[in-house]
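Complex shown without one protein chain; remaining protein chains in place.
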């Protein structure tokens, strides 16, 4: 299941709904992305006051569905979830959660990590950070492209 | 932080407490282990009515602290948590949760996976399953020993 | 043809979306970028470094050599930063 929304989500409630009555599920790997107070991606100790996520309505949902389908085709998952927010967020706010349920924990971990790697490079979101009244677009990271390529077949990289 | 307890835990509340006011945290990897309704570790489609976890009070806390310290020494984590239950549980119940917070998602994922792998082979818990009025001790899995060895230095395996 | 702009492409051009009818010889995403760059100073600035831009045609990522049709929805934006 995928959702794109401006409002916050309740992690406990999302996970309870995902696993409700599904007694074949032995493990649930989850990732939650939070707004950091440090500028950009280099972790410099400067204060970010807020971050606004812009996205491409329609394409976002399409890409999230494709990413989820790819995970479901690669790992034996009982359930999966991607919730991604947009709009203005402040440090500590939740941005995204991914969850993968499986009978086997390594499958759940790998699939959840895969979802995050692909979201970084394939989901049409853009982030603008506010600091000292200045707005700055966050640039894509080379390390995220490298992380995406971890999941390609070796003859394709 | 580690906790061993008979009562259930609230995943959302645990995560909120772990990250409260910690604005350097960019990502939180979490694993939640649930009681499966399938017997043993082979996933046979027979019904387990309940599972009771026995543990070694004192040694359990000591081992969980050692496992957490090992993760903190290997990855740049801002926070970590292990909560492990004991006592009688039914299918769908939460058994364990591990959480690792880091500025970087791959560190959080790896550390969280590591915690689970080491818990499986280094935390003194034993599981007995009830099925059709019979109680059966769950045997340790060779695959868990293999998973533990993933994290050893190569000259040590 | 419906065009959408995101992030700093949108702020440079000063528009989130518009309808355009490029000439018939504009047949690919790359040719569309060149044509758009000539529409004014904001466009020129937005498309000054094409290698810094990404595109989508009908909500799928598309390379500069991807072909475009009159009824397509084409979007331009910087590399995405999801998650």
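Note that the chains take the letters A, B and C in the order they are written out, and that residue 1 is the start of every chain.
In the analysis below, contacts are C-beta pairs under 8 Å (C-beta built on N, C-alpha and C of every residue); 3 or more make two chains touch, one makes a residue touch a chain.
Every value quoted in this text rests on a predicted model; they were computed, and no experiment measured them.
Hidden chain, full complex: it touches shown chains B.
On the side of chain B, the interface with the absent chain consists of residues 33, 54, 56, 58-59, 62-63, 84, 95-96, 116, 119-128, 137-141, 144, using the contact rule stated above.
Going forward, only the chains that are shown with their structure count from here on.
Distances between chain centres, each the mean of the C-alpha atoms, put B farthest from chain C.
As a whole-number value, the distance joining the C-alpha centres of chain A and chain C reads 26 Å.
If you average the Cα atoms of chain B and of chain C, the two centres end up 49 Å apart.
The geometric centre of chain A is 23 Å away from that of chain B, both derived from CA atoms.
Residues of chain C in contact with at least two other chains: none.
For chain A, the set of residues touching two or more other chains reads 33, 116.
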